[in-house]
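One structure is given below, represented as C-alpha coordinates, and several questions about it will come after.
All protein chains but one are shown at their positions in the complex.
Up next, chain A:
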Amino acid sequence: MNRTVLNCGYVPLVDSAPLIIAHELGFAAEEGLELNLIRQPSWSALRDMLGLGHLDAAQMLSPLPVAMTMGLGGLSAQIDTLMGLSANGTVFGVSKQLSHTLSPIEFGNPKSLLAQLEARGPRPLRVGVPFPFSMHRLLLSYWTASAPNLVVESVTVPPPRMAEAVAEGHVDAFWVGEPWGSDIVSRGVGDIAMAGSHVWGFAPEKVLAARHDWTENNPETAQKLMRAVYQASRWLDLEQNKPLAVEILGRSEHLNLAHEVIEPAVTGMLTLSAGAAPTHVSQFLMFHDHAASFPWRSQAAWIAKQLGADAAGIALAMTCCRTDLYRKYLGPIGADLPGASEKVEGAMNEMTAVASLRGQMILAPDAFFDGNTFDFSADTAE
(Lines give C-alpha, C1' and ligand atoms only; values in the text may rest on other atoms or scores of the structure.)
Protein backbone atom coordinates (compact mmCIF):
# COMPACT_ATOMS: atom_id res chain seq x y z
CA MET A 1 0.00 0.00 0.00
CA ASN A 2 1.26 3.43 -0.88
CA ARG A 3 1.62 5.71 2.05
CA THR A 4 0.69 9.35 1.93
CA VAL A 5 3.73 11.40 2.86
CA LEU A 6 2.98 14.34 5.07
CA ASN A 7 5.44 17.13 5.75
CA CYS A 8 5.04 17.85 9.40
CA GLY A 9 6.93 20.62 11.19
CA TYR A 10 7.96 20.58 14.82
CA VAL A 11 10.27 22.31 17.25
CA PRO A 12 12.33 19.89 19.32
CA LEU A 13 10.66 20.02 22.73
CA VAL A 14 9.36 17.24 24.96
CA ASP A 15 5.80 18.20 24.08
CA SER A 16 6.32 17.36 20.42
CA ALA A 17 6.05 13.78 21.73
CA PRO A 18 2.65 12.93 20.16
CA LEU A 19 4.08 13.53 16.67
CA ILE A 20 7.27 11.63 17.39
CA ILE A 21 5.42 8.70 18.97
CA ALA A 22 2.89 8.63 16.11
CA HIS A 23 5.85 8.24 13.78
CA GLU A 24 8.13 5.98 15.83
CA LEU A 25 5.52 3.56 17.16
CA GLY A 26 3.76 3.21 13.83
CA PHE A 27 0.42 4.88 14.66
CA ALA A 28 0.85 6.94 11.50
CA ALA A 29 1.86 3.92 9.42
CA GLU A 30 -1.28 2.10 10.59
CA GLU A 31 -3.27 4.90 9.02
CA GLY A 32 -1.26 4.68 5.81
CA LEU A 33 0.62 7.87 6.57
CA GLU A 34 4.32 8.59 6.48
CA LEU A 35 5.07 11.51 8.76
CA ASN A 36 8.04 13.35 7.39
CA LEU A 37 9.01 15.14 10.58
CA ILE A 38 10.84 18.33 9.70
CA ARG A 39 12.66 20.02 12.54
CA GLN A 40 12.34 23.81 12.62
CA PRO A 41 14.85 26.23 14.12
CA SER A 42 12.29 28.76 15.35
CA TRP A 43 8.56 29.33 15.71
CA SER A 44 8.62 32.06 13.11
CA ALA A 45 10.31 29.77 10.58
CA LEU A 46 7.77 27.05 11.33
CA ARG A 47 4.92 29.53 10.94
CA ASP A 48 6.19 30.81 7.59
CA MET A 49 6.80 27.30 6.26
CA LEU A 50 3.29 26.24 7.21
CA GLY A 51 1.68 29.43 5.96
CA LEU A 52 3.47 29.29 2.62
CA GLY A 53 2.66 25.64 2.02
CA HIS A 54 6.05 24.03 2.59
CA LEU A 55 4.59 22.11 5.51
CA ASP A 56 1.24 20.31 5.50
CA ALA A 57 0.80 20.30 9.24
CA ALA A 58 2.74 21.44 12.28
CA GLN A 59 3.07 21.41 16.02
CA MET A 60 2.30 24.96 17.11
CA LEU A 61 2.12 27.09 20.20
CA SER A 62 -1.60 27.24 20.99
CA PRO A 63 -1.85 31.04 20.46
CA LEU A 64 -0.18 30.90 17.05
CA PRO A 65 -3.11 29.73 14.88
CA VAL A 66 -5.27 32.36 16.60
CA ALA A 67 -2.68 35.09 16.02
CA MET A 68 -2.18 34.11 12.39
CA THR A 69 -5.90 33.97 11.71
CA MET A 70 -6.31 37.38 13.36
CA GLY A 71 -3.45 38.74 11.26
CA LEU A 72 -1.11 39.46 14.16
CA GLY A 73 2.67 39.37 13.81
CA GLY A 74 4.41 38.23 10.68
CA LEU A 75 2.73 36.04 8.17
CA SER A 76 -1.01 35.79 8.43
CA ALA A 77 -3.03 32.90 7.11
CA GLN A 78 -6.20 31.12 8.01
CA ILE A 79 -5.01 28.31 10.22
CA ASP A 80 -7.02 25.49 11.76
CA THR A 81 -6.34 24.05 15.19
CA LEU A 82 -7.14 20.42 14.47
CA MET A 83 -6.62 19.21 18.01
CA GLY A 84 -4.58 19.77 21.15
CA LEU A 85 -1.16 18.13 21.39
CA SER A 86 -0.54 18.96 25.03
CA ALA A 87 -1.74 20.90 28.04
CA ASN A 88 0.50 22.56 30.64
CA GLY A 89 4.20 21.65 30.76
CA THR A 90 5.79 25.08 31.27
CA VAL A 91 7.61 26.51 34.27
CA PHE A 92 8.37 29.97 35.62
CA GLY A 93 11.56 30.61 37.54
CA VAL A 94 14.02 33.23 38.56
CA SER A 95 17.75 33.61 38.22
CA LYS A 96 19.94 32.75 41.23
CA GLN A 97 20.90 36.40 41.29
CA LEU A 98 17.29 37.45 41.76
CA SER A 99 16.31 34.61 44.09
CA HIS A 100 19.09 35.66 46.50
CA THR A 101 17.39 39.03 46.95
CA LEU A 102 13.95 37.50 47.64
CA SER A 103 12.81 35.72 50.77
CA PRO A 104 12.54 31.95 50.30
CA ILE A 105 10.08 31.20 47.53
CA GLU A 106 7.23 28.86 48.28
CA PHE A 107 6.84 26.63 45.23
CA GLY A 108 3.61 27.03 43.31
CA ASN A 109 2.25 30.12 45.04
CA PRO A 110 1.70 32.70 42.28
CA LYS A 111 0.21 35.33 44.58
CA SER A 112 3.03 35.45 47.12
CA LEU A 113 5.61 35.26 44.35
CA LEU A 114 4.00 38.21 42.64
CA ALA A 115 3.97 40.19 45.89
CA GLN A 116 7.68 39.49 46.37
CA LEU A 117 8.54 40.51 42.85
CA GLU A 118 6.47 43.65 43.16
CA ALA A 119 8.17 44.56 46.45
CA ARG A 120 11.65 44.40 44.96
CA GLY A 121 11.36 47.93 43.61
CA PRO A 122 10.58 49.83 40.44
CA ARG A 123 13.25 48.23 38.25
CA PRO A 124 11.57 46.35 35.38
CA LEU A 125 11.54 42.59 35.63
CA ARG A 126 12.99 41.12 32.45
CA VAL A 127 11.43 37.74 31.71
CA GLY A 128 12.59 35.40 28.95
CA VAL A 129 9.81 33.76 26.94
CA PRO A 130 10.09 31.60 23.82
CA PHE A 131 7.87 33.62 21.49
CA PRO A 132 5.49 36.60 21.57
CA PHE A 133 2.54 34.39 20.60
CA SER A 134 3.08 31.67 23.18
CA MET A 135 1.03 30.53 26.16
CA HIS A 136 4.11 31.37 28.24
CA ARG A 137 3.89 35.05 27.36
CA LEU A 138 0.11 35.18 27.72
CA LEU A 139 0.21 33.54 31.14
CA LEU A 140 3.00 35.90 32.17
CA SER A 141 1.03 38.98 31.22
CA TYR A 142 -2.21 37.63 32.69
CA TRP A 143 -0.48 36.80 35.98
CA THR A 144 1.46 40.06 36.30
CA ALA A 145 -1.49 42.23 35.26
CA SER A 146 -2.76 41.94 38.83
CA ALA A 147 0.41 43.64 40.11
CA PRO A 148 0.14 47.19 38.75
CA ASN A 149 3.44 48.28 40.30
CA LEU A 150 5.42 45.55 38.65
CA VAL A 151 6.88 46.52 35.28
CA VAL A 152 7.49 43.45 33.15
CA GLU A 153 9.56 43.36 30.00
CA SER A 154 9.18 40.14 28.13
CA VAL A 155 12.22 39.22 26.07
CA THR A 156 12.09 36.54 23.41
CA VAL A 157 14.88 34.03 23.89
CA PRO A 158 15.11 30.76 21.94
CA PRO A 159 14.65 28.10 24.68
CA PRO A 160 17.98 26.34 24.11
CA ARG A 161 19.65 29.69 24.87
CA MET A 162 17.56 30.48 27.94
CA ALA A 163 20.07 29.12 30.47
CA GLU A 164 22.77 31.29 28.93
CA ALA A 165 20.51 34.36 29.04
CA VAL A 166 19.76 33.67 32.72
CA ALA A 167 23.42 33.05 33.55
CA GLU A 168 24.56 36.25 31.84
CA GLY A 169 21.91 38.33 33.59
CA HIS A 170 20.28 39.18 30.28
CA VAL A 171 16.96 38.17 31.88
CA ASP A 172 15.94 38.11 35.58
CA ALA A 173 13.39 35.36 35.17
CA PHE A 174 12.19 32.84 32.62
CA TRP A 175 9.00 31.15 31.46
CA VAL A 176 9.88 28.13 29.41
CA GLY A 177 8.80 24.62 28.44
CA GLU A 178 10.67 21.45 29.30
CA PRO A 179 13.39 20.39 29.10
CA TRP A 180 14.72 23.94 29.23
CA GLY A 181 13.54 24.77 32.77
CA SER A 182 15.34 21.70 34.08
CA ASP A 183 18.33 22.71 31.98
CA ILE A 184 18.50 26.04 33.81
CA VAL A 185 18.23 24.33 37.20
CA SER A 186 20.82 21.68 36.39
CA ARG A 187 23.30 24.36 35.39
CA GLY A 188 22.70 26.01 38.76
CA VAL A 189 21.89 29.42 37.28
CA GLY A 190 18.22 29.63 38.25
CA ASP A 191 15.41 28.04 40.29
CA ILE A 192 11.91 26.97 39.27
CA ALA A 193 9.30 28.89 41.28
CA MET A 194 6.06 27.57 39.84
CA ALA A 195 4.56 25.63 36.95
CA GLY A 196 2.38 27.29 34.33
CA SER A 197 -0.52 25.27 35.76
CA HIS A 198 -0.35 27.30 38.96
CA VAL A 199 -1.52 30.32 36.98
CA TRP A 200 -3.99 28.44 34.78
CA GLY A 201 -4.76 24.89 35.85
CA PHE A 202 -5.28 23.41 32.41
CA ALA A 203 -3.85 25.65 29.71
CA PRO A 204 -3.61 24.47 26.09
CA GLU A 205 0.09 24.42 25.26
CA LYS A 206 0.83 22.94 21.84
CA VAL A 207 -1.69 22.19 19.11
CA LEU A 208 -1.76 20.36 15.83
CA ALA A 209 -2.28 22.98 13.13
CA ALA A 210 -2.84 23.04 9.38
CA ARG A 211 -3.85 25.63 6.82
CA HIS A 212 -7.61 25.93 6.57
CA ASP A 213 -7.58 25.28 2.82
CA TRP A 214 -5.40 22.19 3.33
CA THR A 215 -7.85 20.80 5.88
CA GLU A 216 -10.73 21.45 3.52
CA ASN A 217 -9.00 19.94 0.48
CA ASN A 218 -7.54 16.89 2.20
CA PRO A 219 -10.26 15.60 4.49
CA GLU A 220 -9.08 12.00 4.39
CA THR A 221 -5.47 12.82 5.14
CA ALA A 222 -6.50 15.19 7.91
CA GLN A 223 -8.60 12.43 9.41
CA LYS A 224 -5.74 9.92 9.27
CA LEU A 225 -3.34 12.41 10.80
CA MET A 226 -5.71 13.25 13.63
CA ARG A 227 -6.37 9.60 14.36
CA ALA A 228 -2.66 8.74 14.44
CA VAL A 229 -1.89 11.64 16.75
CA TYR A 230 -4.88 10.81 18.95
CA GLN A 231 -3.64 7.22 19.39
CA ALA A 232 -0.14 8.43 20.15
CA SER A 233 -1.40 10.90 22.77
CA ARG A 234 -3.49 8.23 24.43
CA TRP A 235 -0.53 5.87 24.50
CA LEU A 236 1.66 8.59 26.03
CA ASP A 237 -0.64 9.22 28.98
CA LEU A 238 -0.89 5.58 30.06
CA GLU A 239 1.15 5.29 33.24
CA GLN A 240 2.77 1.98 32.26
CA ASN A 241 4.11 3.46 29.02
CA LYS A 242 6.02 6.35 30.56
CA PRO A 243 9.39 4.62 30.98
CA LEU A 244 9.20 3.39 27.40
CA ALA A 245 8.12 6.84 26.23
CA VAL A 246 11.21 8.38 27.81
CA GLU A 247 13.31 5.69 26.17
CA ILE A 248 11.83 6.18 22.71
CA LEU A 249 11.91 9.96 22.85
CA GLY A 250 15.49 9.81 24.10
CA ARG A 251 16.76 7.70 21.28
CA SER A 252 14.68 9.26 18.54
CA GLU A 253 16.74 11.38 16.20
CA HIS A 254 14.11 14.10 16.54
CA LEU A 255 14.71 15.29 20.07
CA ASN A 256 18.41 14.62 20.46
CA LEU A 257 18.08 15.02 24.22
CA ALA A 258 19.36 12.84 27.06
CA HIS A 259 16.91 10.63 28.97
CA GLU A 260 17.40 12.52 32.19
CA VAL A 261 16.26 15.79 30.66
CA ILE A 262 13.15 14.22 29.09
CA GLU A 263 12.12 12.43 32.25
CA PRO A 264 10.97 15.39 34.40
CA ALA A 265 8.39 16.49 31.82
CA VAL A 266 7.04 13.00 31.21
CA THR A 267 6.86 12.00 34.88
CA GLY A 268 6.14 15.42 36.44
CA MET A 269 9.04 14.98 38.87
CA LEU A 270 10.75 18.36 38.73
CA THR A 271 13.95 19.40 40.43
CA LEU A 272 13.27 22.98 41.45
CA SER A 273 16.74 23.96 42.54
CA ALA A 274 20.13 22.38 41.90
CA GLY A 275 20.79 19.67 44.47
CA ALA A 276 17.23 19.54 45.83
CA ALA A 277 15.12 16.38 45.81
CA PRO A 278 12.56 16.27 42.97
CA THR A 279 9.04 17.57 43.63
CA HIS A 280 6.01 15.98 42.03
CA VAL A 281 3.84 18.42 40.10
CA SER A 282 0.47 16.90 39.35
CA GLN A 283 -0.74 17.14 35.76
CA PHE A 284 2.50 18.72 34.79
CA LEU A 285 2.23 17.79 31.13
CA MET A 286 -0.90 16.18 29.71
CA PHE A 287 -1.25 14.73 26.24
CA HIS A 288 -4.59 12.97 26.30
CA ASP A 289 -6.27 12.57 29.68
CA HIS A 290 -9.03 14.95 30.75
CA ALA A 291 -9.76 15.89 27.15
CA ALA A 292 -6.30 17.43 26.70
CA SER A 293 -6.57 16.85 22.97
CA PHE A 294 -9.99 18.43 22.57
CA PRO A 295 -9.63 21.87 20.92
CA TRP A 296 -11.97 23.82 23.20
CA ARG A 297 -13.26 26.91 21.44
CA SER A 298 -13.36 28.74 24.75
CA GLN A 299 -9.59 28.31 25.04
CA ALA A 300 -9.09 30.01 21.69
CA ALA A 301 -11.43 32.73 22.90
CA TRP A 302 -9.32 33.26 26.03
CA ILE A 303 -6.20 33.48 23.88
CA ALA A 304 -7.83 36.00 21.54
CA LYS A 305 -8.96 38.07 24.50
CA GLN A 306 -5.41 38.17 25.90
CA LEU A 307 -4.21 39.26 22.48
CA GLY A 308 -6.57 42.20 22.71
CA ALA A 309 -9.31 41.01 20.37
CA ASP A 310 -12.80 42.51 20.39
CA ALA A 311 -15.97 40.41 20.24
CA ALA A 312 -15.62 39.89 16.48
CA GLY A 313 -11.97 38.82 16.89
CA ILE A 314 -12.93 36.41 19.65
CA ALA A 315 -15.64 34.90 17.48
CA LEU A 316 -13.16 34.54 14.62
CA ALA A 317 -10.61 32.87 16.90
CA MET A 318 -13.22 30.36 18.00
CA THR A 319 -13.74 29.27 14.40
CA CYS A 320 -10.05 28.20 14.27
CA CYS A 321 -10.81 25.31 16.61
CA ARG A 322 -12.06 22.44 14.50
CA THR A 323 -14.19 20.80 17.14
CA ASP A 324 -16.41 19.70 14.24
CA LEU A 325 -13.59 17.64 12.71
CA TYR A 326 -12.56 16.31 16.10
CA ARG A 327 -16.09 15.01 16.64
CA LYS A 328 -16.48 13.67 13.13
CA TYR A 329 -13.09 12.00 12.77
CA LEU A 330 -12.29 10.85 16.30
CA GLY A 331 -15.75 9.98 17.59
CA PRO A 332 -15.86 6.79 15.52
CA ILE A 333 -12.56 5.51 16.96
CA GLY A 334 -13.71 5.85 20.53
CA ALA A 335 -12.78 9.37 21.58
CA ASP A 336 -15.09 10.59 24.28
CA LEU A 337 -16.75 13.79 23.15
CA PRO A 338 -17.94 16.55 25.46
CA GLY A 339 -21.53 17.71 25.14
CA ALA A 340 -20.45 21.27 24.34
CA SER A 341 -17.45 22.68 22.47
CA GLU A 342 -17.04 25.56 24.89
CA LYS A 343 -16.76 25.61 28.64
CA VAL A 344 -16.52 28.25 31.29
CA GLU A 345 -12.74 28.49 31.55
CA GLY A 346 -11.42 28.48 35.09
CA ALA A 347 -14.60 27.17 36.70
CA MET A 348 -13.23 23.87 37.97
CA ASN A 349 -11.29 23.59 41.21
CA GLU A 350 -11.32 19.82 41.24
CA MET A 351 -11.93 16.82 39.02
CA THR A 352 -15.38 17.21 37.51
CA ALA A 353 -17.42 14.71 35.54
CA VAL A 354 -19.15 16.37 32.59
CA ALA A 355 -21.78 15.29 30.10
CA SER A 356 -20.16 13.45 27.21
CA LEU A 357 -20.90 10.94 24.48
CA ARG A 358 -19.60 7.94 26.41
CA GLY A 359 -20.27 9.44 29.79
CA GLN A 360 -16.69 8.96 30.90
CA MET A 361 -15.33 12.44 30.60
CA ILE A 362 -13.71 13.80 33.72
CA LEU A 363 -12.19 17.22 33.35
CA ALA A 364 -9.23 18.23 35.47
CA PRO A 365 -9.03 21.43 37.55
CA ASP A 366 -8.64 24.42 35.25
CA ALA A 367 -8.82 27.26 37.77
CA PHE A 368 -6.96 30.53 37.30
CA PHE A 369 -4.73 31.65 40.18
CA ASP A 370 -6.96 34.67 40.84
CA GLY A 371 -10.18 32.66 40.88
CA ASN A 372 -11.62 34.44 37.83
CA THR A 373 -13.70 32.61 35.29
CA PHE A 374 -14.29 33.31 31.60
CA ASP A 375 -17.60 32.49 30.01
CA PHE A 376 -17.37 33.14 26.31
CA SER A 377 -20.60 31.49 25.29
CA ALA A 378 -22.52 34.52 26.57
CA ASP A 379 -20.34 36.91 24.56
CA THR A 380 -20.68 35.08 21.30
CA ALA A 381 -24.17 33.63 21.47
CA GLU A 382 -26.21 35.29 18.78
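Going forward, contacts are C-beta pairs under 8 Å (C-beta built on N, C-alpha and C of every residue); 3 or more make two chains touch, one makes a residue touch a chain; residues count from 1.
In this text, contacts and distances are computed from a predicted model.
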Identity of the absent chain, which is to be given by its UniProt protein name, from "Putative transcriptional regulator", "Nitrate reductase gamma subunit", "YeeE/YedE family protein" or "ANTAR domain-containing protein": "ANTAR domain-containing protein"
Options A:120, A:161, A:251 or A:358, residue touching the unrepresented chain: A:161
Touching the absent chain when the full complex is considered, from A:65, A:130 or A:181: A:130
Hidden partner chain, touching residue among A:18, A:51 or A:84: A:51
Residue touching the undisplayed chain, where the options are A:76, A:241 or A:319: A:76
Positions on chain A where the hidden chain makes contact: 41-45, 48-49, 51-52, 54, 73-76, 130-132, 154-158, 160-161, 165, 168, 170
